[in-house]
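Below you'll find the structure, written out as structure tokens, and then a few comments.
One protein chain omitted, others in place.
Chain nomenclature is as follows: A, B, C and D, assigned in order of appearance, with residue numbering initiated at 1 for each chain independently.
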Amino acid sequence: MGFFLETLFGGLMAGMLYSLIALGFVLIFKASGVFNFAQGAMVLFAALAMARFSEWVPALLGFDNKVVANLIAFVLAMGCMIIVAWVIERFVLGKLVNQEGITLLMATLGITYFLDGFGQTIFGSDIYKIDVGMPKDPIFLMESTFPGGILIGSEDLIAAGIAAALVVALAVFFQKTATGRALRAVADDHQAAQSIGIPLNRIWVIVWSVAGFAALVAGIIWGSKLGVQFSLSQVALKALPVVILGGLTSVPGAIIGGLLIGVGEKLSEVYIGPLLGGGIEIWFAYVMALGFLLVRPQGLFGEKIIDRV
Amino acid sequence: MSTPNILLNVNGIEVIYNHVILVLKGVSLQVPEGQVVALLGGNGAGKTTTLRAVSNLLAGERGEVTKGSIELRGERIEKLSTSDMVDRGVVQVMEGRHCFAHLSIEENLLTGAYTRTDGKAAVAQTLEKVYNYFPRLKTRRTSQAAYTSGGEQQMCAIGRALMANPKMVLLDEPSMGLAPQIVEEVFEIVKDLNTKERVTFLLAEQNTNIALRYADYGYILENGRIVMDGAAKDLRENEDVKEFYLGMGGGDRKSFKDVKSYKRRKRWLA
Amino acid sequence: MTDKKIGDVILDVQNISLRFGGVKALTDISFNVREHEVRAIIGPNGAGKSSMLNCINGVYTPQEGRITFRGQAFSHMNSRQVAEMGVARTFQNLALFKGMSVIDNIMTGRNLKMKTNIFQQAIRWGAAEREESAHREFVEHIIDFLEIQPHRKTPVGRLPYGLQKRVDLGRALAMEPQVLLLDEPMAGMNVEEKQDMCRFILDVNEEFGTTIVLIEHDMGVVMDISDRVVVLDYGKKIGDGAPDEVRANEDVIRAYLGTSH
Amino acid sequence: QAKEQFFPVLVYRTGAYAPNGVPFANGYVDYLKLVNAQGGINGVKITFEECETGYATDRGVECYERLKGKGATVFQPLSTGITFALTEKAPADKIPLITAGYGRSESADGGVFKWNFPLLGTYWVNADVLVQHIAKKEGGLDKLKGKKIALVYHDSPFGKEPIPVLQERARTHGFDLQLLPVTAPGVEQKATWLQVRQSRPDYVFLWGWGVMNSAALKEAVATGYPREKMYGVWWAGAEPDVKDVGDNAKGYNAAAMQHGAQPDAKVVQNIMAQVHAKGQGTGPKEEVGSVLYMRGMLSAMLGVEGVKRAQERFGKGKVMTGEQTRWGLENLALDQKKLDALGFAGVMRPVSTSCVDHMGSGWTRIHTWDGKKWGFTSDWYEGDQQILKPMVKAAADKYAAEKKLERRTPADCQS
Partner (left out) sequence: MLYRENGQFKTSYRADQQIFPILQDRVVIGLLIAFAFFAVPMMASEYMYRAILVPFLILSLAAIGLNILVGYCGQISLGTGAFMAIGAYGAYNFMVRIEGMPLLAALVLGGVCATVVGVLFGIPSLRIKGLYLAVATLAAQFFTDWSFLRIKWFTNDSSSGSVSVSGLKLLGWNITTPLDKYLFCLGFVIVCAWLAKNLVRSHIGREWMAMRDMDVAAAVIGIRPIYAKLTAFAVSSFFVGMAGALWGFVHLGSWEPAAFSIDRSFQLLFMVIIGGLGSIMGSFFGAAFIVILPIALNQIPAAMGIPISTALASHLEAMIFGALIVFFLIVEPHGLARLWSTAKEKLRLWPFPH
């Protein structure tokens, strides 16, 4: 029982971390109908920027205060993400208005290559550290009830809290504001949105900047967990089942999807894995998402897929 | 009316789609401020293309204006974006509805007011006005646009454009798919806005009959060229127009059942 | 109107009701269609006309009621069955296959009649090629008939709206249907084009004896070419009969026509 | 034409494994530069060209094809996947492959694998040595009975290589082996470490590469598994694996493939003096002498020595062909004296290869991270040939049967 709970909590925590990345996907999809495969690359890029700036800034300015260094680095990294958003709008999406989803998807794959190369060129391809003072030591709960207690990573706990806060903020933004509505309109029909005067370019810069912000937060949390290096871009693959399970267009879906996938994945690996030789969590997550989709093809909270004659 | 100032001046434009398909072959037309100008012509004549050129929606269709110029109040606008045009008060109602499928009818209408800065109350007022024009929309206000009937979507598209409080509306086939009653109503709305709020209209329409009844001036476009233009009432009296666009060979309306020969207009054009 | 033999009831719609959540699209609708006739359905926007066709087609499943086709009753129709029984259809919102050429679009209408298997098609040589040529010939006739020869190989997405409507009709005709359901085939056409379209429809009706169910907002067209008219309003039937009767019906005038034409 | 011996250099300086690939590549190239600085191989200058594989097999194959055309005489694929692919191609091209410390374990059998040289040790040796080491700590092989060892491995051919040896050992000594695969690249290991926490194994063997290693260490910290009980493969025992875990990785052990991090070794000093001092160093100075840098250097040295040995037979100061180099590698005799002369004293032990033994030697030590650097914490071990030899032979025979190859005859061995 103790172990079950521990696995459950572990899954929930891992799930929140996935949500954080899934959020980036959802944001951009919801606001422009683009399935942004570059989200992983953006996470890496943001994390690299953060890690390197927090190293360079104190060296350059010659002070030794970690908090200040981190703050400055955060601002600079965010600046980078805004520039990235602007460049993407200006040179890629702006020129692909009204194209089909799959073309846009490919374009984001192109962006992925570019960002990967570019990020490593300017920031380097070694392992870097982000140290924002996340606690590393485990916390034990209910030690009296279960032998050894239930272990929870304190780092995970904080990350989960941040993710939750971010999601709530974004969900409100989308549902309650006029800009949120305009964003959803853009996702439905680029051309019609243009025709009523929604300035696609400005909207896209904003959305990609927000997604950049989500990427930066994800990058900091994942980066301080894993170290900042190329593999960080691959955690995006873990967020994909979350996105489809929760629904491509739903911010709360990213959270619920994340939790479900996280828990499902960990429980399956721990309880079914040994029977099958282990290593099943990655495909199990996808199969789980697939199963949900068979029941609800638009994901748990996604907007209904419309086909009508 | 004294000589009205020209609001929109299209000057010999050529439009090419996909780098190879030449669609407009030098179209010139003028829309005076505060008037209703109709753009008539058969299928594929290039009406939609002309409107797209004006509102700068061609890029998304991989088309471009290769020759000529378009001026709005004397300002060259070929390089502007669609949203710049909306800022200048020019809104297009696209052919084939194009509602935002996932948004409800009301949300669709509200997005139409995206560019407005005159406050919530004013927007609510316009919304009320649109609902007054199209009561059907009010009953369907919470349905997702994708699940409304063809005609309801058409009303939604028109209503959405009105929400922007435009100075000039480019209407592309507003009557399509609407019940006859509503068609009349739409044109009444056009007249209403035109007279009361001095909104200028450029409308592409297949329903020549009604279009010429409400328009001040008409252009007939065939095969990417303007073949005829004139005041609406003159056009209505023109024999060719009567025969080919109003379906009234020799004075009377012919029954659809009895018309046996086609291809006449094509001969006329040749 | 007199030289045409109108036969027995071919399609009988009985007490159909269709709801979408709270929206009652159709309420207890019954009407029938006789062989070889031109049957029009009219009504204001959102009355449920297209939904009616969708029910006949098997795209929607009505909650109540039955549809009898040639004496066979169905409470649910599957699109494929309907097609096999010889019912073809055009769409209000242009449901053409955008990426395909005009010929290919119309050829899809022949699919039900093409029998070679996938291996024969892969090799092509022989049976598949013969079949393809034979059907191609049929399709060329339709293309000639609809006068869209110059656009044969153009992707339909590039065609102007009116021609797309014609291709849509062509695709339906390629199925050699016994019953042809037309959803606003003349929307977006000018008078002359409408005249052409009427000609096509009447020719089909006269030459092949195809039964036609037509939704149209142009009263001129409806009154001129249809044999009988059903009028729907808010999902209910408010009139049914010959054009002249319907035109005189008070309910219809109030709900739809506005002024009498 | 000048006499030049061409060395292709397959590297990965980008992608997921770049942090590990870069120091290796730098060591490799620096050593070649050092040889040139010292006058080449008996006067034959070395030329070399890098080709980026990104650790991807198809790019590796493309690199091979490209550099082969430029007169390459020996390849070091530097990835298990690429090794597998090149093993099929090398015999036809008559180019030997050096896979020092990686590749297929059964290729130690030169009777079947004529062109493969897993010099200095295979994964089977590595796995065997780890078992020996913990047995020693426990106080004898018999003490292993009833113990539990978890193998946390990279789910790929690389990660699966040690399994047969460990299973064999588990059978004979009666310890429990728990297999815990980690899907590449190994960024998410929570489930794995929850399982470790549940089953509380006495030891964890970490068979990872790249980010997987540091992620595993971090999860070990998070789940409170003692790092002292963790033993890594020799590819999981370098600076990039522990660097950003820092103090938390203190006590973590890994096999050392002969060498460890030895910045004060003679050969390293030579490089500093003769290459870096002249501004010709490939990477940053701080990295010189680190574990993977050393391994790169060592690998380069083996290739150079193969050529040198071949020259002894086929003519000093000549450019060797692939076939001649193969003979050189097969008859390598790096005794202590030669090693000392090369500056490898204390870095590695003598190696001598033969027609049947393409591995040469399998000396291994254990080193431990003290929070700042790696330091040796054990004596030398060697794989237990009684266990390994039959396994190698059986696997090689199976390969030969599949490929319909004949074992090499003694006559062939002379050639």
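Simple rule for what comes next: a residue touches a chain if its C-beta (ideal position, glycine included) is under 8 Å from a C-beta of that chain, and two chains touch if they have at least 3 such contacts.
Predicted, not measured: the structure shown is a model, and the values here were computed from it.
*Asks:* Would you list the chains present here that the left-out chain is in contact with?
*Replies:* A, B, C, D
*Asks:* Write down which of A:Trp56, A:Trp86 or A:Phe118 is the residue touching the left-out chain.
*Replies:* Only one of A:Trp56, A:Trp86 or A:Phe118 touches the chain omitted from view, namely A:Phe118.
*Asks:* For the chain not shown, which residue from D:Pro8, D:Gly81, D:Gly303 or D:Gly343 touches it across the whole complex?
*Replies:* From the options D:Pro8, D:Gly81, D:Gly303 or D:Gly343, the contact with the absent chain belongs to D:Gly81.
*Asks:* Have a look at C:Leu11, C:Ala25 or C:Ala88 and name the one touching the chain we're not showing.
*Replies:* C:Ala88
*Asks:* Considering the whole complex, not just the chains shown, which residues of subunit A touch the missing one?
*Replies:* So the residues of subunit A touching the unseen chain are 35, 91-92, 95-96, 99-103, 105-107, 109-118, 120-121, 125, 237, 240-241, 243-244, 248, 276-280, 282-283, 286-287, 289-290, 293-294, 297-299, 302, 305, 307-309.
*Asks:* Given the full complex, what residues of subunit D touch the hidden partner chain?
*Replies:* 11, 13-14, 18, 22, 25, 49-52, 54, 56-58, 61-62, 65-66, 68-69, 80-81, 84-85, 87-89, 92, 104, 155-158, 160-161, 163-164, 181, 183-184, 395, 402-404
*Asks:* To test your reading of the contact rule: which positions on subunit B touch the chain that is missing from view?
*Replies:* Contacting residues on subunit B, toward the hidden partner: 16, 18-20, 22.
One rule holds for everything that comes next: only the chains that are shown with their structure count from here on.
*Asks:* Specify the chain most distant from subunit B by Cα centroid.
*Replies:* Centroid comparison gives D as the farthest chain from subunit B.
*Asks:* By CA centroids, point me to the most central chain in this structure.
*Replies:* Checking distances from each chain centre to the full centroid gives A.
*Asks:* Using mean C-alpha positions as chain centres, tell me how far subunit C is from subunit D in Å, no decimals.
*Replies:* 73
*Asks:* Based only on mean CA positions, could you tell me how far subunit A sits from subunit D in angstrom?
*Replies:* 37
*Asks:* How many angstrom lie between the centres of subunit A and subunit B, each centre taken as the mean Cα position?
*Replies:* Those two chain centres are 44 Å apart.
*Asks:* At least two other chains touched by the same residue of subunit B: list those residues.
*Replies:* In subunit B, residues 147 touch at least two other chains, as defined above.
*Asks:* In subunit C, what residues contact two or more other chains?
*Replies:* Residues 92-93 of subunit C touch two or more partner chains.
*Asks:* Please name which positions on subunit A make contact with subunit B in the complex.
*Replies:* These residues of subunit A touch subunit B: 97-98, 178, 181-182, 184-185, 187-201, 249, 303-304, 306, 308.
*Asks:* For a test of understanding, state which residues of subunit A touch subunit D in their complex under the given definition.
*Replies:* Residues 3, 6-7, 10-11, 13-14, 120, 125-129, 136-138, 151, 153, 155-156, 222, 225-227, 229-232, 234-235, 238, 265-266, 269-270, 273-274, 277-279, 281-282 of subunit A touch subunit D in their complex.
*Asks:* Hey, which residues of subunit D end up touching subunit A in the complex?
*Replies:* By the definition above, subunit D touches subunit A via 13-16, 18-19, 22, 155, 179-183, 185-188, 190-192, 194-195, 197-198, 210-211, 214-215, 218, 221-224, 240, 243-244, 248.
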